[in-house]
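A protein chain is absent from this complex, but the other protein chains hold their places.
Letters A, B and C name the chains as they come in the text, with residue numbers starting at 1 for each one.
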Amino acid sequence: TDLQAQFEATIARHDRIEPRDWMPDAYRRTVVRQVAQHAHSEIIGMQPEGAWITRAPSLRRKAILLAKVQDEAGHGLYLYSAAETLGVSRQELTEMLIEGRQKYSSIFNYPTLSYADVGTIGWLVDGAAICNQVPLCRTSYGPYGRAMIRVCKEESFHQRQGFELLMTMMRGTDEQRAMVQESVDRFWWPALMMFGPPDDDSPNTEQSMAWGIKRNTNDDLRQRFVDMSVPQAEVLGVTFPDPELRWNAERGHHDFGTPDWDEFMAVVKGNGPCNAQRIAHRQRAHEDGAWVREAASAFADKQRGLEVSA
Amino acid sequence: TDLQAQFEATIARHDRIEPRDWMPDAYRRTVVRQVAQHAHSEIIGMQPEGAWITRAPSLRRKAILLAKVQDEAGHGLYLYSAAETLGVSRQELTEMLIEGRQKYSSIFNYPTLSYADVGTIGWLVDGAAICNQVPLCRTSYGPYGRAMIRVCKEESFHQRQGFELLMTMMRGTDEQRAMVQESVDRFWWPALMMFGPPDDDSPNTEQSMAWGIKRNTNDDLRQRFVDMSVPQAEVLGVTFPDPELRWNAERGHHDFGTPDWDEFMAVVKGNGPCNAQRIAHRQRAHEDGAWVREAASAFADKQRGLEVSA
Amino acid sequence: AAELAAYCLMLGDDALVLSHRLSEWCSNAPDLEEDIALANCALDLLGQARLLLARAAAADPSVVPVLPEGSPVPAEDALAFFREAVAFRCHRMVEVDNGDFAQTMVRLLLFSTVRLAAFEQLSTHADPVLSAIAVKGVKELSYHRDYAARWFVTLAQGTEESARRLAAGLDALWPLYAELAAAYEAGPAADVVLDQVLAVAGVERPDRPPRAGTGHTEALSRLLAEMQVVARAHPRGQW
Partner (left out) sequence: AAELAAYCLMLGDDALVLSHRLSEWCSNAPDLEEDIALANCALDLLGQARLLLARAAAADPSVVPVLPEGSPVPAEDALAFFREAVAFRCHRMVEVDNGDFAQTMVRLLLFSTVRLAAFEQLSTHADPVLSAIAVKGVKELSYHRDYAARWFVTLAQGTEESARRLAAGLDALWPLYAELAAAYEAGPAADVVLDQVLAVAGVERPDRPPRAGTGHTEALSRLLAEMQVVARAHPRGQW
């Protein structure tokens, strides 16, 4: 059909699809799923770091962390708005999340155990997110791509702050240096898993790339992240817990070991260290807030009623 | 009547009234009120100290404190049992407490703010309680008097432990000594108020003494407590926050200042620092436990049913 | 100078403790917009706390706890993380638990109204640092007050449940209002504002006597246990 041809031409030009444009149902569903998953990741991602706001060890760090977690709520807002341009409401998506029918990034199912984790999440987790997201600024769906531009700018800022926290701690006491290393040891492999399963085990990648929703394969992005992180670790003075990690001059890349994909699958299936906790937290907050949202909407109705009758 | 005469003779002999004995309704009501108030004080008294079990600074102190608060629950048990011999159930009394229709000792409406308070409560509050309670071992109602004998023995043990904690802290750092003094400063006046209003403002004292329920007046016990505490404070190396406190050789007692009876009245009326918190805590615990008590009684009914049908 | 320091500590501790309470809402608010708004208020108060604690330390260095030699901890952090509960000068109003969203809004309304009245006076204070802090704070507190007042009216007139919860929150906090208003010498200005909000909301001023006693609540030491845990574990740490 004409519409289909127009859509494909737009994609081929690397131009944006906009909300008013015709698009195949499968494309719409895939974009909704990906944007929602991304939005959920921002919201769930508030928990592991947010848990340390009340325990931040300096007032300066407390302000930085509070502002960062607030930014994540903001990212969630843009991304839910982007999804809403495709005709699904924030309320619906939230219900999909708390009923376990939509996913969020596997990384947030790992616990934060020390303040160093705040730095490590900034450095490695936000770093991995940026690797994933920078190409998404050129994603084919317009509102998503534009949201990503804003998100990426703030994420880079967060990543630098995380790295800076770790740098400062590495200049501190022996205990602090040990804290940083221990934290990096825990987060390295889960960070690598953030890019998803290996390419030969990632059935949706091909179609998403054809549609210009995704711009790179999982393994491609993972390699980029490893290559980027190794020199940063040297600057920091920490090591990664991977005996196979070494520079391969022939490939012009670092070789590295295989993540524990069984663990990854357990996490994706809901049996990770914190899946139940994260969803229960979101569900409780959502339910506890129901009466407030109802009150606000009842009040708005009354106000509208008054305006009409005036 | 004969019964009345018999009752009065028993009282006059300083002998015990027992549950099966005839007693005037007013006597029964007064004993129930006093025993219930005492039981409630044990139960509410678990809160201010119990709050520090999870924060005790050494494992030895944690064990001592946990055992002490457990003893208070035990005292509550004996005392509710003593009240039950007069035909009121623990359930009824608990409801009277959480609906604010029966009182408990005013002292537990003051907050605990530091670990030193655990010691101060042991030393001063349990000390004052003992002054109040030792004469009650000879109270006219048998089950109450016998419960008091057991309670007093354990209270003396607690008082020594409290004093010993403060002694140890006074041998510690400057900060610890300051903590002890600050704590004593906060608890001294409220401890004096534990004996109730001045005699000329204590309308029920006369009748209670005539019935042998009470054995001494409020002011009499308060004086005894002051005289007992002053030398102990000297041993500890702390002062009491009362510029009028001094030895009066003529009276053979210490003179001391007047407590803030307005504050006392505010506390008694429910407007003390922690009244609302203490009652809310008890109420929540009681309500949260309702389904457990129901399950236990449903299970017991089923077991009885099985036994009967077997 | 000791008096100025004590006053700044009082203002700073109130801001620090209420900021902590507001930050507890993070990831727990009824909606993303409220999550962001509450974090804004928490950040503003945290900013006020930092400036005020630093001013207190400069005015009277003796208020700053002594740390192990060689500790790199700045004065604002020494004050926030290395004092015991009894050394804090905050008020019981800011210490108690958040309760539900209604109670949180009631507290924010009462607190920001009283503090705004005080900051308006302080903006001409003789100490130039304190007056500058107050000028900046006036803008922030006006926003907090308006935000809280909007929710106060919304909840009062929203549903039966929200009105009930609002009333319960107001009843719970009212006994602590007199102490706060007295400390801030808020005067009739604050009362006028409050009465306006109550009138618009159609809510009666509670008829509850002030809570007896002074000093702190048991909630404060628990709050500080959490707030200070990492800093205390690393008295020579750099962050």
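Everything below uses one rule, namely that contacts are C-beta pairs under 8 Å (C-beta built on N, C-alpha and C of every residue); 3 or more make two chains touch, one makes a residue touch a chain.
Keep in mind it's a predicted model, so treat the numbers as computed, not measured.
Student: Which of A:D219, A:D242 or A:E263 sits in contact with the chain that's absent?
Tutor: Per the contact definition at the top, the residue touching the missing chain is A:E263.
Student: Determine which one of A:L236, A:C274 or A:V292 touches the chain that has been left out.
Tutor: A:C274
Student: For a quick check of understanding: of B:T30, B:Q47, B:S208 or B:Q223, which residue touches the chain that isn't displayed?
Tutor: The missing chain is touched by B:Q47.
Student: Go through chain B and note every residue touching the omitted chain.
Tutor: Missing-chain contacts on chain B: residues 43, 46-47, 50, 53-63, 66-67, 69-70, 73-74, 76-77, 80, 90, 115, 165, 168-169, 171-173, 175-176, 281, 285, 288-296, 298-299, 302.
Student: Pick out the residues on chain A that sit against the missing chain.
Tutor: Where chain A meets the chain not shown: residues 48, 51, 55, 110-114, 175, 179, 182, 186, 263, 266-267, 269, 271-274, 276-277.
Student: If the hidden chain were put back, which residues of chain C would touch it?
Tutor: 68, 84, 221-222, 224-226, 228-229, 232-233
Basically, only the chains that are shown with their structure count from here on.
Student: Suppose every chain is reduced to the average of its Cα atoms; which one is closest to the average of all protein Cα atoms?
Tutor: C
Student: CA centre of chain A versus CA centre of chain C: separation in Å?
Tutor: Centre-to-centre distance between chain A and chain C: 33 Å.
Student: How many angstrom between the C-alpha centroids of chain B and chain A?
Tutor: Here chain A and chain B have centroids separated by 57 Å.
Student: What whole-number Å value describes the gap between the mean CA coordinates of chain B and chain C?
Tutor: 36
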